[in-house]
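With one protein chain removed, the remaining protein chains of the complex are shown where they sit.
Presenting subunit A:
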Amino acid sequence: MSGHNDVELKPTPGDRLTKFFRRSDVIQSTIFGVIVTIVFVILGGKFYTQWMPEIMSTDMKAIEKLMVVFTWISAPVCGVVLGIALYTFLNRHSGDTPPPDGPATRTNGPIVLLWSVVTSLLALTAVIYGITELNSSSIATAKNAEDAMVVNVVGNQWVWSFEYPELGVQSHELMLPINRAVAFHVTSVDVNHSFWPVQLGVKIDANKLAETFADTTPTKLGEFDVKCAELCGLYHAYMETTGEVMTKADFDNWILEQGGHTA
């Protein structure tokens, strides 16, 4: 903005805005910014769905959606930051002496205000979205509380054990029937562990002499991994087992095979 002329001509705010958007640096930064935003929106849709494991529960589905939405919320922020950064980076000064002085802009009230309001709104969007998800998952928990199948999970250096108290079965593998809510009651007999059936999108710490809770509803047949996500000593890396989501009939058979009784 050639400051002196502007002041003399006293242009209207509309004129100044038009003039601003015709400047080559503004146009170039905007182009860079838009490209970055588009790239991040596309990547955000692809990256997590590509790398995250198979969705096997209601919770995992919500989590993956959330990751994508958050990437979209942050894409324009990346656009603004990287757009300006890229433009100035490409218009650098080279040589062994400092560049000539730039304009002596100390601050710009409206820009600071606009920036604060926009970042606050984006943060608020993320907060509201997260709270809504959190709320719907607690509603689901409350709804499932009545008829969920209880599984007692015990962490022990360095083995997971699962007990189905209503069915009279104990196992080191986590078998679950499809489309039936399951409530995990988790505890530990020694140090802290963290119960993580990966593809179910559930994680909760196992603490000694305390019970913690998590729940979900498996929605897809197949095997999944169970890991420990809290450093628990020497063989932490090997504290893992597998689980499987089965049809109701297969699950009942498995229970009977293990010497339990079906409900």
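Operating definition for what follows: a residue touches a chain if its C-beta (ideal position, glycine included) is under 8 Å from a C-beta of that chain, and two chains touch if they have at least 3 such contacts; residues count from 1.
Here, contacts and distances are computed from a predicted model.
*Asks:* Which one, "Unannotated protein", "ABC transmembrane type-1 domain-containing protein", "Solute-binding protein family 3/N-terminal domain-containing protein" or "Rieske iron-sulfur protein", is the UniProt name for the chain you do not see?
*Replies:* Choosing among "Unannotated protein", "ABC transmembrane type-1 domain-containing protein", "Solute-binding protein family 3/N-terminal domain-containing protein" or "Rieske iron-sulfur protein", the correct UniProt name is "Unannotated protein".
*Asks:* Who touches the missing chain here, A:D15, A:E166 or A:D190?
*Replies:* Touching the chain that is not displayed is residue A:D190.
*Asks:* Check the options A:V81, A:A145 or A:L256 and report the residue that touches the missing chain.
*Replies:* A:V81
*Asks:* Since one chain has been left out of the picture, which residues of subunit A touch it in the full complex?
*Replies:* 1, 3, 25, 47-48, 51-53, 59-60, 62-63, 66-67, 70-71, 73-74, 77-78, 80-82, 84-85, 88-89, 91-95, 98-108, 111-112, 115-116, 119-120, 122-123, 126-127, 130-131, 133-134, 137, 186, 190-192, 194, 196, 198-199, 201-205, 207-210, 212-213, 225, 227-238
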